[in-house]
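A single protein chain has been omitted; all remaining protein chains appear in their positions.
Should a chain be cited, it is by its letter among A and B, assigned in written order, with residues numbered from 1 in that chain.
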Amino acid sequence: MGKGRGESLLVETGYSMQFSQILQYLLSGLSIGAIYALIGVGFSIIYNATGIINFAQGEFVMLGGMLTLFFLEMLKFPLWLAIPCAIAASTAAGILFERLAIRPLRRPTPINLVILTIGGSILIRGLAMLVWGKDTHAIPSFSGDEPISIGGATILPQHLWILGVTLLMVSVNKFYFNRTISGKAMRACAYNRRAASLVGIDVRRMVMLSFAISSAMGAVAGIIVAPLTMVAYDVGGMLGLKGFCAAIVGGMSSGIPTVMGGLILGVLESMGAGLISSGYKDAIAFIVLLLLLFLRPQGLFGKPESERV
Amino acid sequence: MLEVSGVSQLFGGVIALDRVSFTIAKGDITGVIGPNGAGKTTLFNIITGIYTRTAGKVVLEGTDVSGLPPERLARLGLVRTFQNIELFGGMTVHENVMVGMHTKSSSGLLACALKMPWSVAEERRIRDNSLKWLDFTGISDLAETTAANLPFGQGRLLEIARALAVEPRVILMDEPAAGLNNQETLALSRLIERIRATGITVVLVEHDMELVMEICDRIVVLNLGKKLAEGTPRETQDNPEVIAAYLGEDE
Partner (left out) sequence: MKRELLKFLAFALFVCLVPLACRGGYLINVLLFVGINTMLAIALNLLLGYAGQISLGHAGFFGLGAYLSGILTVTYGWNPWLAMPAAAALVGCLAGLLGFPILKLRGHYLAMATLGMGIIIYIVFNETIELTGGPSGLSGIANLSIGSLTFDSDCKNYYLVWFFALVTVLFSLNVANSRIGRALKAINDSEVAARVVGVNARLLKVQIFALSAIICSLAGSLYAHCMTFISPASFGFNFSVELLTMVVIGGLGSVYGPFLGAALLTLLPEILRGANDYDIVIYGALLVLMVMFMPGGLVRGFPELRRRLAKRKGGVEHA
């Protein structure tokens, strides 16, 4: 996370150190939280359009990172070209996954879909391992590694990239869903698929589009986080699950609530790791997940819905 | 026998039921009718514990049963069938009815897993006694058919057989004649009368007016979530308000 580099600069004592340390945790929490948010929004988009929880979502995050590396190292592309190529390739993979596995499924019960997407996730991960091996790779930061000091805490330029890109993605997303025909059509599918198809919306195209958008978002998340965390064939699993936790906190919304969910999780994790114990860091998101599912399945911000059978 | 008093239901801001009250006498066949959207199915879902009501009370033979879950109501002798029949599609017809005897048997998970002698005896009793209900509804020859493969009409009979296996005091049927042809409807009305003859109280929501007028002892008319009228088939037929409510409807 580059957190070590920041912490070593903290030499002040007493209250101000407490404060700057907490600020440090907050900032690194927000940037990892932004990643969870992007993945979570991807989850929600597919869920809303199709009712499927895509357990393979995390693999597109991995593909984003690995493909960027592939274009950089193997094809010697410059970074500005490698990134869009990686996003395009991951999106294509997402579309392919929908066409080859999800669409032909004859009995799309929830359990079959869970098993299918888990199988898909393992398959993609396995193929990535066969192609690129098991090594962990580094990707250069977008604009250097010169630390920036803010109120006693230190962050890297890449952190700013993460927050900026997330903000951009979320705004584009909001614009798409609220202002464009295709975005509105997708929202219509989320409300009522049958009604949507009756008014002439091509539901199958919308389903494919939802997979395309969410795999693209996953890839973007994977690319912007890669310079901080490194990439390997197996980074997708945990990141994907954390993204799902964010989506649950946000009540499976594809907008601001899920983004908030991601940020909250990121900050909780970073604070928990810093102040309690770093070993249990990964458990925090899942404890939050279980508590929410038990107590507020409609998400942290949603209103309870009266259930109609 | 079954007393509904002041039952109301809100969905979001929409009033689906507004202080509906009526009483059903033991051994009667009672029809609940009304135009589409009158709240009949909602009322059924509340009485049978599938929805939790917003307000009001349901009393079964002196016991307040409002808000009890369906499995508790089944033990108290109240059971229902569904408009779009709900069968256990993966099981045979016979097994479907055997599930109906769940409340009349008691072997627990461990007793079954260990095949204790009493659970073996009970299993035999369930197997034999359930045949009676297949006979009663006239589907014995289909006993080994997989339920999902049944034609609609026979699926409906199976659902009734399964409900009867609970040995209920009251059976609520949600549009039992929906999707049946004339001949099947006729057989159904005979079956309902035979059910009543065994001492079971029958309540039905039904669109088929001919059937309702023919077999019901009493009728409750709902419109727009409110009780519009109550009485014998004759009385309700002549009630000007009821006629007004049905005008504009196709039926």
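Brief remarks on what is shown
The working rule: a contact is a pair of C-beta atoms (placed from the backbone, for glycine too) under 8 Å apart; a residue touches a chain by one contact, two chains touch by 3 or more.
Computed from a prediction, not measured in an experiment: that's the story for all the values here.
Interchain touches from the omitted chain, evaluated on the whole complex, reach A, B. When you scan A:Ala34, A:Leu69, A:Ala86 or A:Leu116 for touch with the missing chain, the hit is A:Leu116.
From the options B:Leu87, B:Leu157 or B:Ile192, the residue with contact to the unseen chain in the full assembly is B:Leu87.
Annotation for subunit B: contacts to the undisplayed chain at residues 48, 50, 69-71, 74-75, 79-80, 82, 86-91, 95, 98-103, 105, 107-109, 112-115, 119, 122-123, 126, 162-163, 165-166. Touching residues on subunit A toward the chain that is not drawn are 47, 52-53, 55, 101, 104-107, 110-116, 118-127, 129-130, 237, 241, 244-245, 248, 277, 279-280, 282-283, 286-287, 289-290, 293-294, 297, 309.
The rule we apply is simple: only the chains that are shown with their structure count from here on.
Per-chain Cα centroids separate subunit A from subunit B by 48 Å.
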